[in-house]
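One structure is given below, represented as structure tokens, and several questions about it will come after.
A single protein chain has been omitted from the complex, and every remaining protein chain is retained in its original position.
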Amino acid sequence: MTRVPPVAMVQATQQLVSLQHASVRFGAVTALHGIDLTLHRGDRLALVGANGSGKTTLLRLLHGLVLPSEGQCGHHALQPEGRPATGAMLFQRPFLLRLSTRRNVSLGLWLRGLPRAERAAATERALHRVGLAALAARPARELSGGQQQRLALARAWALRPDILFLDEPTASLDPSAKREVEQLIEDFANEGMTVVLATHNLGQAKRLAQRVAYLEGGRLVVERPVSEFFNHSETLPLEAQQFLKGEMVWA
Amino acid sequence: MQSSCGVTQDCALQPSPAGYVVCTGLHIASPIAASPECAQMSTLLDSAQLATQLVWQGDAELWRIVGLSVRVSLMACVLGGVLGLALGAWLAVARFPGWRGVIWVLNTLLALPSVVVGLLVYLLLSRAGPLGAYGLLFTPTAMVFAQSVLVTPLIAALTRRLVQDALAEGGDQLRSLGASPYAAALLMLLHERRAVLTIGLTAFGRAVSEVGAVMIVGGNINGVTRVMTTAIALETSKGDLALALALGAVLLGVVALLNLAVAVLHGAAQAAGQRREAWVA
Partner (left out) sequence: MGMSASNPLSRLGRRAAIALLASALCASAAAEEPFIVLASTTSTEQSGLFGHLLPAFKQASGVDVRVVAVGTGQALDLARRGDADAVLVHDTAAEETFVAEGFSVARWPVMYNDFVLIGPRGDPTGAKGGDIAAALAKLATKPDTVFVSRGDKSGTHAAELRLWKQAGTDIATAKPAGYRECGCGMGPALNMAASSNAYVLSDRGTWLAFKNRGELAILVEGDKALFNQYGVMVVNPAKHPHVKQALAQRFADWITSPAGQASIAAYQVGGEQAFFPNANRH
């Protein structure tokens, strides 16, 4: 399938987050060992690996929810805007407050400090963008799984993040909901958003990503452009090849 | 006049049509069962009849006492609620050296006997004490203060557990949205508002049913600081067990009504919400 190149090709090589030999430890457990990874503006990066391989922790590290126990995690300012890059994160099961759909979206804007009129306008735009305008007054927790994930996307998109982190966003959705969510992610990426997606759905990685990183046991085993990863798997380290063989049965 | 066990009771004033005699105390007295075989059974029966009669006749003094009980405990829960919710939310997110120690102290304070609270507040408010100049002892204000001290640890401990558990589930997401830890804690209070209401009802139950604190700092002064629980204690110590039990039944009845009101309000709000959605969808 043809891929529309990102809008701001000029900034494609700009670094946003760079990890140098970063490790993350939680007590006695080491979730990530010595990760070297650089996230560039406009990247569409897929993190793949088995459960427990450290994908979620790496996402949280890149987003800034955890700090490295060892090594460096550098966050660079956006050029030419000259401000730090903002991020938003989606989880597999979106956490929604016991409020209406609309309120859940405007909450993030309220936390940002937007005045009421702008908040209302931005909320409506976001709800329309994901197709939930009709359900704006419905309690958020009464929405279906796919609708809730779209709500989470609206909530994130309303904040105009520079980087969108997604932790297995479609893992618990049915196929049609999955397609809707993937389409929205694709659209956001096309608008210039940097996307980091953790998934164990290799087909999704193929569809959405430009680069793929494979994690195993908390280590970054290999990182390649997507075509190379899937079409020339013999060049990959052994663990990655075995993983692909195992997962491709299901993809 | 005859009681249910055929024993005569002397009393200074006239018998009323209902068969009970108006004597001292709360305007209604119970018949005496002098023989032991009658004692236990008729006490319970008498108190049931008394409770109905007290409510039916709308005894002014009774309702004044009930009103004071509810007002004092409600105010104490509002005060204790503001403090306790803030403290609990803060403890759920703050991490500092000695944090575990503070939690341990807080949980221990859950078992603070009400009479000890009464004693401590009495020493504070006594003329010989640090806050004596305000002359607050033996007033309803002192009772509100004492009950606030009693319920604040309860509310704080329960709130901390509530918020901490809620943040374990959604804290990361709120942080990702840009909420500071304290803002996230407060948002969780909004999110778990029904649990917060239950915490409030628990605190109210603790406050309205306690007798140790209000007895010491209020003095059980007739017409000024007498509340349901101190009235029950007084009637018990006067040996009027049937009346004491009847007052206890009335107190429970009032709390039951309050809980009913809360449930009805909640149900009405929910129904209104559902009607609104049906119209929109």
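In this document, chain identifiers A and B correspond to the written order of the chains, with residue numbering beginning at 1 in each.
Methods note: a contact is a pair of C-beta atoms (placed from the backbone, for glycine too) under 8 Å apart; a residue touches a chain by one contact, two chains touch by 3 or more.
These numbers were taken from a predicted model, which means no experiment stands behind them.
A.B. asks: Which listed residue, B:84, B:118 or B:219, touches the chain dropped from view?
C.D. replies: Considering all chains, including the one not shown, the answer is B:219.
A.B. asks: If I consider the whole complex, including the chain that's not displayed, which of A:35, A:89, A:140 or A:226 touches that chain?
C.D. replies: Selected residue, touching the omitted chain: A:140.
A.B. asks: Which one, B:44, B:94 or B:269, makes contact with the chain that was left out?
C.D. replies: B:269
A.B. asks: With the full complex in mind, choose from B:60, B:111 or B:128 the residue touching the hidden chain.
C.D. replies: From the options B:60, B:111 or B:128, the contact with the absent chain belongs to B:128.
A.B. asks: Tell me which residue among B:113, B:239 or B:267 touches the hidden chain in the full complex.
C.D. replies: B:239
A.B. asks: Would you write out the residues of subunit B that touch the absent chain, in ascending order?
C.D. replies: 10-12, 24-25, 29-30, 32, 34, 36, 39, 67-68, 71-72, 74-75, 78, 126-129, 132-133, 135, 137-141, 144, 190, 193, 219-222, 224, 234, 236-241, 265, 269-270, 272-273, 276-277
Here is the rule we use: only the chains that are shown with their structure count from here on.
A.B. asks: For subunit A versus subunit B, what separation do you get between their C-alpha means, in angstrom?
C.D. replies: About 51 Å separates the centre of subunit A from that of subunit B.
A.B. asks: Of all residues in subunit B, which touch subunit A in the complex?
C.D. replies: Contact set of subunit B toward subunit A: 169-170, 172-179, 183, 187, 190-193, 273, 276-277, 280-281.
A.B. asks: Touching residues of subunit A toward subunit B in the complex: what are they?
C.D. replies: It is residues 60, 63, 65, 87-89, 91, 94-95, 97-99, 107-108, 111-112, 134-139, 155, 159, 165 of subunit A that touch subunit B.
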